[in-house]
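Certain chains of the assembly are absent from this excerpt, and the rest are unmoved.
The first chain written gets the first letter, and so on, giving A and B; residue counts start at 1 in each chain.
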Amino acid sequence: MPFITVKVLEGKTTEQKRELVKKMTDVVTETFEVEKDKVFIFFEDLEKDNYGKHGELFSDINK
Amino acid sequence: MPFITVKVLEGKTTEQKRELVKKMTDVVTETFEVEKDKVFIFFEDLEKDNYGKHGELFSDINK
């Protein structure tokens, strides 16, 4: 039943996402005592032009 | 005033979205007794690599 959204800077590989889904699902099932087939995970890729912190666009900070 | 977000696997057609906006707006206006011009609907297309369930990436389950 947990629905998890992971917003992260673009550039993560499918392999990294595959690994995270596996490990994160394990952590959630252990901690919340829910079954594995109740865990849903969504990734949101954040473009550098769509992320601002400290008053600046991230694409300006990390050129 | 309802603001509705529909997160769905990529691949839905514009025609399907058009139909859903029409029917969903009807349902909401009837049930919540709000005017049609107060209903806002947003779609979020979910890529298969960005969706994990049951500990696996959806792109690995539905190859």
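Here, contacts are C-beta pairs under 8 Å (C-beta built on N, C-alpha and C of every residue); 3 or more make two chains touch, one makes a residue touch a chain.
Bear in mind the structure is a predicted one, so any value in this text is a computation, not a measurement.
With 2 copies placed here, how many are in the full complex?
Taking the entire complex into account, the copy number is 6.
Keep this in mind: only the chains that are shown with their structure count from here on.
When the C-alpha atoms of subunit A and subunit B are each averaged to a single point, how far apart are the two points in Å?
Between these chains, centre-to-centre, one finds 20 Å.
How about subunit A: which of its residues touch subunit B in the complex?
14, 17-18, 20-22, 25-26, 36-37, 39-45
Quick check on the complex: what are the subunit B residues that touch subunit A?
Contact set of subunit B toward subunit A: 7, 46, 49-57, 59-60.
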